[in-house]
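The complex appears here minus one protein chain, its other protein chains still in place.
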Amino acid sequence: MSQPHPIADRTPIERLAAKARSGYTLDQRFYCADDVFDADMAQIISRKWIVAGHVDRVRNKGDFFLFKIGAESIIVIRTDESTINAFYNVCRHRGSLICTEPQGRVARLTCPYHAWSYGLDGALLAARLMPADFSKKDNALHRCHLRVFHGFIFVNLSDERPVDFDATYADLGPYLDFHGFADAKIAHAAAYPTSANWKLVVENFLECYHCAPSHPEFCSMHPPEALVAFGAGPSSGPAEAVLHYLPALKAWEERAASLGRPIGTIDDDADSSHLRLLQQRTIRGGYDSETQDGRLASSLMGKRSQGDQGRMYLSFSPFTQLVATNDFAVLFQFTPRNTLRTDVDLYWLVDGKACAVDVPKMIWGWDETTKQDKLITENNQAGIASTRYRPGRYSEHERRVVTFQRWYLAQFGFALA
Amino acid sequence: MSQPHPIADRTPIERLAAKARSGYTLDQRFYCADDVFDADMAQIISRKWIVAGHVDRVRNKGDFFLFKIGAESIIVIRTDESTINAFYNVCRHRGSLICTEPQGRVARLTCPYHAWSYGLDGALLAARLMPADFSKKDNALHRCHLRVFHGFIFVNLSDERPVDFDATYADLGPYLDFHGFADAKIAHAAAYPTSANWKLVVENFLECYHCAPSHPEFCSMHPPEALVAFGAGPSSGPAEAVLHYLPALKAWEERAASLGRPIGTIDDDADSSHLRLLQQRTIRGGYDSETQDGRLASSLMGKRSQGDQGRMYLSFSPFTQLVATNDFAVLFQFTPRNTLRTDVDLYWLVDGKACAVDVPKMIWGWDETTKQDKLITENNQAGIASTRYRPGRYSEHERRVVTFQRWYLAQFGFALA
Partner (left out) sequence: MSQPHPIADRTPIERLAAKARSGYTLDQRFYCADDVFDADMAQIISRKWIVAGHVDRVRNKGDFFLFKIGAESIIVIRTDESTINAFYNVCRHRGSLICTEPQGRVARLTCPYHAWSYGLDGALLAARLMPADFSKKDNALHRCHLRVFHGFIFVNLSDERPVDFDATYADLGPYLDFHGFADAKIAHAAAYPTSANWKLVVENFLECYHCAPSHPEFCSMHPPEALVAFGAGPSSGPAEAVLHYLPALKAWEERAASLGRPIGTIDDDADSSHLRLLQQRTIRGGYDSETQDGRLASSLMGKRSQGDQGRMYLSFSPFTQLVATNDFAVLFQFTPRNTLRTDVDLYWLVDGKACAVDVPKMIWGWDETTKQDKLITENNQAGIASTRYRPGRYSEHERRVVTFQRWYLAQFGFALA
């Protein structure tokens, strides 16, 4: 991990971090205090590669969408056939928003206030009546770091040189390639804005200890033994459960590999830059997809010639999750807005050549599950406000949350004892 | 009074208290500043016995309701026939709310998040997959002090040993017994959430100087001379008015006593722990109840064999008021939520054996009066925001408010000059 930068607001975190104990939830203030959120924004959220969307949202020249994160509005726009750019949505003249619609198509980026006009590459093209010594060249839109990788548009808000993208993600190439994400298209999108701190949204997603009580639809699509053993990361469950499930997993891996699927696991440590996780396993016996009846909702994705009853879970970072089965994938974007508000946006991706998608069938599982997650996460936030909230003990089924906390504190330079 | 505990945030109060003058309203910041509210919460609201509700809300095993005060959510629940408990609504695992509905009936207290399950006595019964050294015994729900007294459920949020309940309230027993509150039932409830600091809500209730201009319904049910003389506490009015009314009061007391009613007055000083007030007097001549036409709206309460045209006003503390006439009583719960928000909840109680209650008739007076009080208190709060607000002089009819202010400042260890 790169050394954390010295930050002005380290002190409040430092005081809190000293109290953190491994295996226990964090102190109340980590989830409720504005100064902690500011520190999160400066030290973590603004320094990570975060998926802002899929290229299917900007297929044509001039297509754009806004990505709102913290107090920022970022314009993600296709400049030409081979280039997508990201610019801060702030006119260099008086600071007005330039794009006020959430998405659209434009020939130029023209500020609606005084009509300063920028090219799709962010260059200032027209500014009337400026003083003679005004330099258009010095007044291009502020650029946001952007990389497109197998169809996913990553942005990085760092005002310095960000962590190296390829060193971070190149090894994921074969897995993404197999699913054909570069050519995938969006079949459905839905928003689940959640009144909770971003860390609670992430922690909820990193464990399946809550699946049985909270997610009947989700559980119906998966073998119970897999949820216990692998629900929160490879071998995240109790040793006995892992041992019990491993033979079935190995058998599936061999079968899937024989059908051309790249098999592998990634399980980043707390000292990694992005805490990635990759795991693959089988869905419920006899099911071809994560749907109510197990039948496909769309055509097979990517390089598949037949279904393999498998499922890939890939976490690009705590902010970006991807779940993929044979015929569709779900992209989860967890986007912090302020201390008590996190945007949760889901995009269902299907094969680029799919022509008949059964949308209700496809979204049945994750739409319900995400509505449930919104509710339980908001109740979690509400309870933490009590003076009687105390850091609680994690179960053995929540190991990945403990790793997340170690990673979180490591971003500020603290090691969890 | 027990010595006030040393508190970290005494300083802002100290600075303000030094400016307070007896007979004048408090400084603006006492009613508007968040740091004062935090100090109120820590030093007063969390240390007093406050009525959370009447036992009629939890008649059956597993019946519960939530009592929200400040940032807290408290579960008040019947554990068994003889026991009611209060627990903080915070799961010991990850801190989620356990009960999310305002009231209901449960067999166990099961957290909807990860299904940790607590008994009705708060003991942790089930927590799956916990580490070997995890102790269920150490993870019972956080308990809130609770006492049931003549049907009223008192809670105390203190994290230390609270002020002794019996020493505080035992002498009220005979009065409450006569009205049969232990067996009373709730005939109607209504909420009047008020956008004002809790001290303004209390101050409004402690004086009847505003009754004539603001409360025509209330005034129609009472002899004007009683309102002037006793409207804000025993002998709270001008000496002349008190002298004028005393003979009529004495005559009523003798008559009522002869019918078995315990007669007495309590008028706690500013250095008391709960500033209790008990007074009894006659309602309007010819009236049997506090209704529009003076006729009963329900059957006689408690040990009465006939009506006595009387009225009891009992303040358990600034947060809990009780008004009782022959056939019904009204419980007022003033519950601080934040600096500018106070919940005002009214419960109309009738005799436990009453079978025909005329609810519109019964609520006519106090429903209208409380709507009026909400409005005038909110206008009071709004005016105090001005830079030109200055502590104003109290009338002779607001002596009890002055006593409340002395009591309030005494909670922080300050004596009003």
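Observations on the structure shown:
By letter and in written order, the chains are A and B; residue numbering begins at 1 in each of them.
We adopt the following convention: a residue touches a chain if its C-beta (ideal position, glycine included) is under 8 Å from a C-beta of that chain, and two chains touch if they have at least 3 such contacts.
None of the values given here were measured: they were computed from a predicted structure.
Across B:S273, B:Q309, B:N380 or B:Q411, the residue that sits in touch with the chain not pictured is B:N380. Residue A:R94 is the one among A:R21, A:R59, A:R94 or A:K250 that touches the chain not shown. Only one residue from B:R92, B:H142, B:R276 or B:H397 touches the chain missing from this view: B:H397. Within the whole complex, the absent chain has one touching residue among B:P238, B:G352 or B:G413, and that is B:P238. Even with one chain removed from view, chain A keeps its contact list with that chain: residues 46, 71-73, 88-98, 100, 110, 112-115, 127-131, 134, 139, 142, 157, 159. Listed by residue number, the positions of chain B touching the unshown chain are 23, 25, 28, 203, 209-210, 212-214, 238, 376, 379-380, 382-390, 392-393, 395-397.
Note that only the chains that are shown with their structure count from here on.
Note: centroid distance chain A to chain B, computed from Cα atoms, is 49 Å.
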